[in-house]
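Missing here: one protein chain of the complex. Every other protein chain is in place.
Chains here go by letter, A, B and C, matching the order in which they are written, and residues are numbered from 1 within each.
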Amino acid sequence: MRLTLFNVVAAVIIAIAFAAVNAAYLVWAERRGAARIQRRPGPNINGPFGLLQPPLDGIKLMAKQLTIPGGADKVLFIAAPVLAMFPAIMSFVTIPFSENIVAKNMNVGVLMIFAFAALGSTSLLFAGWSSRNKYAMMASIRAVSQTVAYEIPMLITTITVVMIAGSMDLMEIVHQQSGSFLHWNIFPLLGKSHNILMPLSFLIFFTCTLAETNRSPFDLGEAESELVAGFHTEYGSMGFGLFFMAEYANIVIGSCMTTILFLGGWGCPFGLFPGVWWFILKLYLLIATFIWIRWTFPRTTIYGLLNLSWKILIPLSLFNLLLTAGLLKVF
Amino acid sequence: MICEKTKLALQTLFPKAAPTASDVTIDTDAREKDKKKKIEPRQNGLVERDYAIHGYHLDAQVAAGQIIEAVTILDEAEFFIEAITGVDWIKDNQLEVVYDFCRYDFDLCRVVIRTRLDRNAAEVPTITDIYAGANWHERETHEFFGIKFLGHPNLIPLLLPEDADFHPLLKDFKA
Amino acid sequence: MSSPIELQSDETFILNVGPQHPATHGVLRVKMEMNGEYIVEAETVIGYIHRMHEKMGELKTYPQYLMNLSRMDYLGALGYSHGHVLVVEKAAGIEVPERAEYIRAIMVELNRVASHLFWFGAFVMDLGGFSPLMYALQDREHILDMLEAVTGSRLTYCYFRYGGLYNDVDDQFIESARKFIPRMRKSLKKYHTLVTGNIIFRKRLEGVAPLSKETCRKYGASSAVARGSGINFDVRKNEPYSVYPEFDFDVPVYHGCDSLARYNVRMDEIEQSLRIIEQGLDKLPGGPIMPKKKPKIIKPPVGDYYQAVETARGSFGVRLVSDGGKTPYRLKLRSPTYSNMHLFDESCRGMLISDALAFMGSLDLVIPEIDR
Partner (left out) sequence: MVAYFSEIFYGLISLFQGMAITFKEFIKPPVTVSYPYETLPMCDRFRGHVELIENEDGKANCVVCGLCARACPSGCITLAGVKPEGEKKKVLTKYILDFTRCSLCGSCVESCNFNALEFSKEYNLASRRKEDFIFDLLGRLEDRNR
């Protein structure tokens, strides 16, 4: 595939559209799912199964006035939601959904996605700092310390996978896992490493994804019973809408990465008919788990979160990294 | 048990007027007394009440200066503070401050300490140094009755608006 | 762990939590001086919905005041009415038929379960878990349905009368109450698995917000706040009133002194209340619900009277000063949360804000009841 202007524009538009539609309908799915868990019907008035709810919510948000609090840093205040959305969309560019569906494959795709993921927290910091609100400020500081703490175990587990695959190319990582589910990195009995502790790595990576995307039980950045609404306390209108979309876009990216790194990407569990549908199935199962977790658990505190990261996740992921390295040397 | 002990301890506050039997009888007779007759304000002293009727055991009326002493006795006996409140006896031109105390264990003893103050110069020492929990109760009594608690760290209205200068529970208060 | 840190700098800022804040459950304001996420000093500001129930008590006749008590605490309204009718009955010397007393006890306990269920849900919501609130509300709805069928209202009951009750319970109520008990026990098991056992939940509460016995005593704390600190104090046992001596129930006491202990006490209290309801339904005697002879106009003799009852939130006391008239001369309402809330200021120093708000949740606040 040649890199033409048309290709790039098309890829960006598709990425934005994918992110937006996903964000809108994941909100719907979240509300319906939460409602079912709590034995309510959820949104069911607008359209069949309430399916028209997300576009109507979007229209409502767009129709509202964007208020900028007095004394706020105007430039950063407006830039922050855009900055939140930007890395989320850019990450989509390099994610391979199947053998052919990828906007631009790179041989350092893993690196690029983590670079953009790290950028995401700066937008939270900008939002919290610029809105001149103590709650927002506290929340953004929490969000940044959380990201710093969770980037480490996340990267260590990713290195484990990269070490097994021997490549930073996302395509290559998926190719390495082709075959049945026993080749997947989550439980690689037939894979290269034979490391039976890989499910642990998967759990660590999944936990880190929850924390990176500011999802419950690690939603300290918005901790609504403590910090009102966290970093977006002062945001209304589409500013809030963009943060909301970015959150869901980040969830999609986190789940994509989990699928690619651990669940064999577009490969079928039994080696039959690999294709994008398997990817989508795994992706949305993971997202459903995100939603399921959110409506089950209470929130941790900042010290609980940091303790978990530094005392449990980092030692265990380091241990697993060493073990994998050793096993790769042996086999 | 504890009632007897507390009674003896509180009696030391009234060296002259040790409780006589007449105090008790006056009180029980009050139920049958003619209601029209003006009830004289009680003299300071300790009265043992019938728990079944009044819901408390000991009732000590002390002078305003003796409040700290009386409350210290109760604090040493491990009483906890239930509430502080006031009563406006407008006919006697007096304000009463009532302190309720109880204990956490099964040896039940409810003690009421009360003091009568002149309505125009209602001042009583604070007990916040002994019972930290008296803070809000005293603030409340202050704003409702205008009773000053001398030495209170923060005697501003609690339930009423911050700038309230009226005392709604006084009998001559008109909204 | 939330141990007080050494302050790195003296740069503090004021955080105004409330009067509208998701964690304060009403209009309560706490002015917090913060050092980062740590609270240096806190000052609770109350009185936003002060309605002067005490003055209303002086202006209204005794029967007219009945409905005020349920407006004090909208979650456990019957317990407060119970205290009020008991003190007036004691003062005016009104005999209460046994059946009425039993029904009162059953109703108060049902109300207590409802109140604790709501607290449970709201408390877990303070900690960020949403679903338990909905489950708790489902169970609470059954209680409210039962109470509505008998009393005619769902929240602000005006059910107790001096000497008896507004109306009698029917077989349908007894049947649904009997059905409710095993249902509630099953739900309790669910709550314990979903919430009590949850590691995140335990980590948030264990060892957080320690309250010593001495602090409880100095502030006059009662209910689960005292019982979570190892104080065996329950007015129903310590100062038996009504028909409570007839029932066989335990007072759960935990010695953890932390938020988890207070949580455990309340969860165990639900079970104990169910036991009381069960026994009450078994023992429920027949007979009238209003006394045969009752003064037409209630005029308690001169004197002052005190009655404490154990409501869902703790020891509620009513001090009635009567001058022999148709209206009380003075009616003091000692609300339990007032004392429980008071110790927040002192105890939350050095705590993280998230822990402090969890602590506030564990106090089981109902703001109208503090403000009266």
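Here are a few things to note about the model shown:
By our rule, contacts are C-beta pairs under 8 Å (C-beta built on N, C-alpha and C of every residue); 3 or more make two chains touch, one makes a residue touch a chain.
On a predicted model such as this, the values are computed, not experimentally measured, just so you know.
Here the chain not displayed is in touch, across the complete complex, with A, C. The hidden chain makes contact, of the residues C:N16, C:Q64 or C:S212, with C:Q64. Residue-wise, the contact with the chain that is not shown comes from A:I37, picked out of A:I37, A:I156 or A:M198. Contacts to the hidden chain, counted on subunit A, fall at residues 33, 35-41, 44, 203, 292-293, 295-297, 312. Considering the complete assembly, subunit C touches the hidden chain via residues 60, 63-68, 71, 131, 135, 138, 145, 148-153, 156, 158, 166-167, 190, 193-195, 197-200.
Note that in this section only the chains that are shown with their structure count from here on.
In whole angstrom, the spacing between the mean C-alpha positions of subunit A and subunit C is 43.
Our note on geometry: subunit B versus subunit C, Cα centroid distance of 26 Å, whole angstroms.
Multi-chain contact residues, meaning those touching two or more other chains, do not occur anywhere in subunit B.
Within subunit A, contacts with two or more other chains are made by no residue at all.
Across the complex, subunit C meets subunit B through its residues 46-47, 50, 52, 54-55, 58, 87, 90, 216-221, 226, 231-233, 237-239, 301-308, 315, 317, 319, 321, 324, 329-330, 332, 334, 338-339, 342-343, 346, 371-372. Across the complex, subunit C is touched by residues 27, 30-33, 35, 39, 53-56, 78-83, 85, 87-88, 98, 100, 102, 104-106, 108, 110, 112, 131-133, 135-136, 144, 157-161, 168-169 of subunit B. Contacts from subunit C toward subunit A in the complex involve residues 1-2, 13, 15, 21-23, 34, 37, 124-131, 134-135, 138, 194-195, 198, 200-201, 203-204, 352-355, 357.
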